[in-house]
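Dropping the structure in here first, questions after.
Every protein chain but one is kept in place in this view of the complex.
The first chain written gets the first letter, and so on, giving A and B; residue counts start at 1 in each chain.
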Amino acid sequence: MRKKVSAFILLFAFWLLLTFSVEPGFFVVGMLLSVLVVVLLAGRHPRREWLLNPLRWLWLLIYMPYFFYYCIKANLDVAYRVVHPDMPIRPGIVKVPTTLKTNLAKTFLANSITLTPGTLTVDIVGSDLYVHCINIHTDDPEEQTREIVGRFEGLLKRIFE
Amino acid sequence: MIWFTVAFCLLLLCAFFCLYRLQQGPTAPDRTVAIDVLGTLVVGFCALYALRTGKGFYLNIGIAWALLSFVGTIALAKYLEGKAFDD
Partner (left out) sequence: MTELGYLLIAVGVLFDIFGTFGLVRLPDVYNRLQAATKCVTLGTCFILIGVALSGPSLGFGVRAILCAVFILLTSPVGAHALARGAHLGGVKLWEKSVVDKYEEDAEKVQEAMAAPKAKQSD
């Protein structure tokens, strides 16, 4: 029941943000649609105890500008490689291990890697990530791991585990 | 304002690059990437058009387009993989 109520609140808040008006007609339609979606898709979303821990939200707030910095850097890097006449790229798929355990944390890590400098997650098998790099500096696996995974792992561990 | 026209023209240039890849792309995934990028560009176009005309509902179109293009991309990726959709 608690799950359903929280899902309903989330959906209804989303509806209110989307319409952004206080007309009663919008309210009623939004309520009906939210109830419909909750009834149809009840219990499909996983447990989220970590949502209630304020410390994790704080770490998430710290994580966002950190991530954004690398994101901008990534874009400048890729843009440079694209417009450079010789295209200084050295692509390949490398394998890096991660110590994160839960699926949610791994998903966040994979998405962060995809949006940062010259790296794109291709697949996750168990605790190994296969990452496509546009420019491989080094052939040493440990160095690669530190470079690709290391900068996010610590913060993500604090947020999700 | 002239600058909006310039921005629209530049976004159309981006869309033209995508169409080139869509027509040229040697493999099916290349074309799918072009479609994905085209979807994201349309969202940007919608947002600029909303600002130009001052009508907020173009942004709603943008949100709907972003979500639908995501679903389309996932479906195409699953198709490329040669798997059933519920796998």
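The rule is simple: contacts are C-beta pairs under 8 Å (C-beta built on N, C-alpha and C of every residue); 3 or more make two chains touch, one makes a residue touch a chain.
These numbers come from a predicted model, not from an experiment.
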Footprint left on chain A by the chain that the document does not show: 17-18, 20-21, 46-48, 71-72, 74-75, 78-79, 81-83, 87, 89-95, 102-104, 110-111, 114-115, 118, 120-123, 125-126, 130, 132, 134, 136, 139
Chain B residues that touch the omitted chain in the full complex: 3, 7, 10-11, 13-15, 17-18, 20-21, 27-30, 32-34, 36-37, 40-41, 43-44, 47-48, 50-51, 54, 56, 59-60, 62-63, 66-67, 70, 73-74, 76-82
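By definition in this document, only the chains that are shown with their structure count from here on.
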Chain centre separation (chain A, chain B; CA means) in Å: 21
